[in-house]
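A single protein chain has been removed from this complex, and every other one stays in its place.
After this line comes chain A, so read on.
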Amino acid sequence: MAREFPLWVIVVLPWLGALGCLLTAWPGARLLGSERARMLAHYLGLGASALAMLFTLQAIQLLLAPEDPRALAHTPLVDVIEPLIIGDVRIDSTLIADRLSSSAALLLLVVFVLARMFVPGPAGQRALGLEALPQRSPDAPPESPEQLAEQLAATAGGLRRLALLGLLEGAALLFVLASDIGLAAFGWAPLGIGAVVAVAREVGDERRASAATRVLALGLGADLVLGAAAIALVVSGIGLAHNNLWAPLTGDHLYAAAIPGLSFADLIALLLLGAAFARLSSLAWAGNSLAEALLDAVLIPVPAVYLLLRYLRVLSYAPSVLAGLLVVGMVVALAAAAIALVRPERGHAKHRARAGSEVGLSGTGLAWVGVLMMALGVGAWRTAALLLLAHALGRLGLRLALLIADGTQLPSWSARIGRILGLAVAGVAPGLGFVVFAQTLVDLVTRDSLLGPGFGWLAGGVMLLVVFMHAAGIARIWYQSLNRQPGADAHELEDDEDGLDFAPLVVLVVALIGLGVVVLGSWFGVSDSPLVWLDKVLPLAGGHESAPTGLRESMRDGIEVARPWVAGGAVIVALVTGFAWMWTRERFLRAHGGELSSYAGALESALRWPRNLAGSCGLALSGLTELAARGIGRGVFEEGPRVARSLARDMGASIAPRLRGLAPSGGRQALLSILLGFALVLGWLYAKPEVSSALPADNYGFGGLRPRLIRAGGEEATAKPSASEQPVAEPETPVLPAAQPRQDGAEPPPLPTPPELQR
């Protein structure tokens, strides 16, 4: 039994804030004016998020109580909202907070509070499409009705975007706090749809629409795959509730074969990974607005990673799937990091071309996804959690900096802080980015997998390459999109600094550096890791009985990795990221980076064939659908009968004169018809004499009258003759009825032996 705690409040608060913002957008702007309506909406949203965060902190405080290890749960309106039960499917409205889910909720809310602090500043307003209102002097002429209407429309549009953020925040919280995957899906789906709306931004923007199309496809694909995973969980016998994962028979259920050659563990793991990474890959098309910043930082990654960590028991029972994930992760990380650094030129002339910084952002984001895959591929659950934390803080900071710069450059103080932020995100020591890269490298080298130790070293090498290119990609973003360009006047931007823009960046930098130092200290026993309280729910080892995940014997010291390996890994990563930053600086600050064009060409040609293959597959599928729609649909089912009818009519017209010559006269026709009719009726009666009466004639000794006698009370009189109709003696060899053939063509089962034969 869990302890009661009002967890639904955490989910509902952001929704209420969003709803208030949505409903009051238009009337509020009319009654209070645009400026006040904006402020009201901002503080409504900020208050809701902050209050939800306080509730989450209180829940964590309760979970930390050593005397009571139970989780927290909340089922609202028990008498009104019944659990939905259809067969083996059971979905109820209970939310549960344990260490994992409350951590995920806290991360979401912290990032949202920071983002909402950023919203009232000039950059935040710009990001929402709310241009700063002009300062009006008392003697200025009143605004025209057209200007007022324009302001109102802009305000309402911006507030709707703000409301969308609140709705998505609540959906993400619902996903992480739900007690079963069925209820979680109620939060998962709106996130996908919200991502489409956020990426599309405005109706009529062809470039964004193109990106949103892909996000739509991936989002819906992720929904379907998650639904399939839920079905597989129910069919396997585990059920939808998260708690069932730790039931006694779950291991047996997971080992059972789902289809020949694939256990339920493999199938469910594949589906969960498919859902999570389909959703994560939609980040590749995110641009740079406030909503997309939040999508990239937390709204997409936190639910996806939480889903995988929540089902880590299933994943650890599928070592072959994990091995495949490791390989795919290596390819994805390498390709994405290379794209982030080199930024292939193809498509820049097209209408859907993306800005260079967007390509860099997407590439580095996908590289992170690849690194996450690699970490999960070796069963490093704690590293995956750390990667998520670093990603959420780092990406938010990077994207906020880009929003502040707004395509030009950062103001002075923001630039100073932004540089530190960039270094921390790129993985330069001692930021959190550095720590997670080093941790991942160490895990790849020191953990077991089905692919063997040699592959671990290969993965480590790939990881170093990815680390280099990722750091260089971030550095390129910094030097090309954020840093003051050579020759710019250092003083002209001093006045543009705004505390509301600047403060969230400072908080994020302090968090990234502080957490990095703390984790670094924890490696050497100086301090506890910030995620130490997740150790109970994220095991170091375990899983499949024949291929357990865990640390290799030769590299262990106690239950953890030997310190020399950790220190060595950290030093290498520090050197690589530091070198990458300096290398990029030389190319993009001192020069124009033109020497990368040869790499761009090489990458372009390498990417051409998978692109061509995808294009060919698309073309083939398109042909198939066209064939179905035009060839079969219209041709066979609609035009076909019409053509057949015309043909029949033409043939009939051609042979009608000849038939007319052969036809008998009217009298003969009548006679023939009558004879034919008689023959038909008599033949039918001969074949089935019982049809002459509606009453049964066979097996009744009175020509069908017996039932009437029975109803008249003649049972006794008719019972004896009925008995006498039984055979006097049984035949010597009773004829057994023929066995029914089976539908699958196999031998029919033996028929039950009659008691006579048994005797």
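The criterion applied here is as follows: a contact is a pair of C-beta atoms (placed from the backbone, for glycine too) under 8 Å apart; a residue touches a chain by one contact, two chains touch by 3 or more; residues count from 1.
One rule holds for everything that comes next: contacts and distances are computed from a predicted model.
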Absent chain [UniProt protein name; select from "Phosphoribosylformylglycinamidine synthase subunit PurL", "Lipid-transfer protein", "Methylamine dehydrogenase (amicyanin)" or "NADH-quinone oxidoreductase subunit M"]: "NADH-quinone oxidoreductase subunit M"
Of A:Leu23, A:Met39 or A:Ile81, the one touching the omitted chain in the full complex: A:Ile81
Residue among A:Ala2, A:Leu19, A:Leu57 or A:Leu224 touching the omitted chain: A:Leu224
Option touching the unshown chain, where A:Val532, A:Ala629, A:Ile655 or A:Leu680 are the choices: A:Ala629
Residue, one of A:Val9, A:Ala209 or A:Leu607, that touches the chain absent here: A:Ala209
Hidden partner chain, residues of chain A it touches: 81-89, 91, 182, 185-186, 188-190, 193, 200, 203-206, 209-210, 212-213, 216-217, 220-221, 223-224, 227, 230-231, 234-235, 259, 621-622, 624-630, 632-633, 636-638, 641, 694-696, 698-699, 704, 706-708, 710-711, 735, 737-738, 740, 742-744, 746, 748-749, 751-752
